[in-house]
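Following this message is one structure expressed as structure tokens.
Excluded from the complex is one protein chain; the other protein chains are retained at their positions.
Up next is chain A:
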């Protein structure tokens, strides 16, 4: 254990090694490590952002679906209402039409009845006239009593 010039040489070697590490070893690796840390931090932040955006998007899509469902059910309800209305209107119209047809038919029947009565009356008058003419063949001049006969026919 003797102290000699080795000490000073070793101190110089130490100084050189420290200088070398400070200059060439430490900074590049620290740079690499810090860059990687930054990359990782950025990646994590991006992931976080993506997750948040996904949440928002799913919330938005849920809203859209809910709204669409709401509107679809509104449309269906409206359609049903409209269908019921159309049905009612059709019923009313049919009933009115039926009534009208009935009235028309009744009027026609009455007309027919009237016409038939008229014809019958004509025929009865003709028959009566013919009967009367047969009875009165000789005594009654057709020409002299035509006026009388026509008024009689009109009364029948």
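In this section, contacts are C-beta pairs under 8 Å (C-beta built on N, C-alpha and C of every residue); 3 or more make two chains touch, one makes a residue touch a chain; residues count from 1.
Methods note: contacts and distances are computed from a predicted model.
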item: Name per UniProt, for the chain absent here [options: "Cytochrome c1", "Methionine import ABC transporter ATP-binding protein MetN", "ATP synthase subunit a" or "Phosphate transport system permease protein"]; value: "ATP synthase subunit a"
item: Touching residue (missing chain; options A:35, A:58 or A:122); value: A:35
item: On chain A, residues whose C-beta touches the chain left out of the figure; value: 1-11, 13-15, 17-18, 20-22, 24-36, 39
